[in-house]
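Please read the structure below before turning to the comments.
A single protein chain has been removed from this complex, and every other one stays in its place.
And now, chain A:
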């Protein structure tokens, strides 16, 4: 048998149930792998003692015949989810000393179901970034490398630590969040599966806020089934988040094997963007062919406002961020730089505590919300958001069950390769994913092949509101057809 940390989450669950190994053994294998993988910088904080304590408690429950759905399964938690008694930084220097006195709803749901916490995973600062290079705790290095090269590759972002840890077998699965593509783009870059569920499926309570009308939590894991299992535990209604839906959580795992017979899959022509690499186009065509062979009908559709989603996002998201991040003022928590008056205290604290990308976005948000510009920028962007959502509603009303697109416009790039002075170059990474956040829809990224340099590429499926089940069914078809990605051997250990 392979190392215990190389099992899928479902295999590990079944192995624990059959008592082939203990939760302590499974956790110990992960703790050792995490220690060896420090050069990847995927974890900001390792919590091995807590992990082994939780594993022992799980072994006791398994022995007593009281195992819960995720009993004894070791996971990594993106450092944007508040964890009671365990430091939570959001990847920012301004929260370097912040230890929450409460637990986020999503992580609390995982512990309720018996999961084990290995530690807190690296991310772009306040989840603002597409390469994990904006973290105050250093860049995450992808376990992937180009063929014949030792150059460091980014894992994507903002959930870069989550994606790298899952791809490098440093946890069985991880929590992540997605505001414009922060689950799906890193999943695509690392050959892993990541789903952003419908807005409202998971509670946002206790998750550090970036853009509240766009933020959603979801899992990254190595298989479609593992993602379905994790999402089932992470979701659910919560009175503390007024935007969290009061809907029952479906049996996502059961949906994985449903197949796509009789479904209609839309192919939006506006996603065929100028300069798209031929291999991305081939992958997309291949994905459609796989779904067709499995019994789906493929139909070309139009989503005419697609091109406006990214610019509208760069008004809405910074506007909400400027408001959400106003709380970091050096008074109530985190960093404080002393000054003789209160305004000086705010200004110096925020100047020292926030990184460049975060400052940039707060300032853009402040500008578009300021007197005289609010209607021209913010209100116009929200009207365009209505149009983007309407495009999807019309496609679904015409009988489309899910929409297939590439997940990203290219494979992962090298560390430092996109450090140009123009921030927009980095933003273009999210061109295929951001529409989904703007419309509040569920979207999943599933590995579908490798590019010419040996780096993974993903396909995205977009669903109807609260129909993640169809996405699991269709992505399982792609996973079966493409074959499980062969993840990199540990060159870092």
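Just a few scattered comments:
Here, a residue touches a chain if its C-beta (ideal position, glycine included) is under 8 Å from a C-beta of that chain, and two chains touch if they have at least 3 such contacts; residues count from 1.
Going forward, contacts and distances are computed from a predicted model.
The complex includes a chain that is not drawn, and of the options "Aspartyl/glutamyl-tRNA(Asn/Gln) amidotransferase subunit C", "PaaI family thioesterase", "ABC transporter permease" or "Nucleotide-binding universal stress UspA family protein" the UniProt name matching it is "Aspartyl/glutamyl-tRNA(Asn/Gln) amidotransferase subunit C". Among A:60, A:254 or A:331, only A:331 touches the chain left out of the display. Between the chain not shown and the residues A:322, A:410, A:445 or A:460, the one that touches is A:322. Remark: the omitted chain is touched by one listed residue; of A:351, A:398, A:419 or A:452 this is A:351. On the side of chain A, the interface with the absent chain consists of residues 97-101, 198-200, 213-214, 239, 242-243, 245-246, 305, 307-308, 311-312, 314-315, 322, 326, 329-336, 339-348, 350-351, 354, 359-360, 362-364, 366-367, 370, 373, 376-377, 379-387, 389, 421-424, 427, 438-440, 465, using the contact rule stated above.
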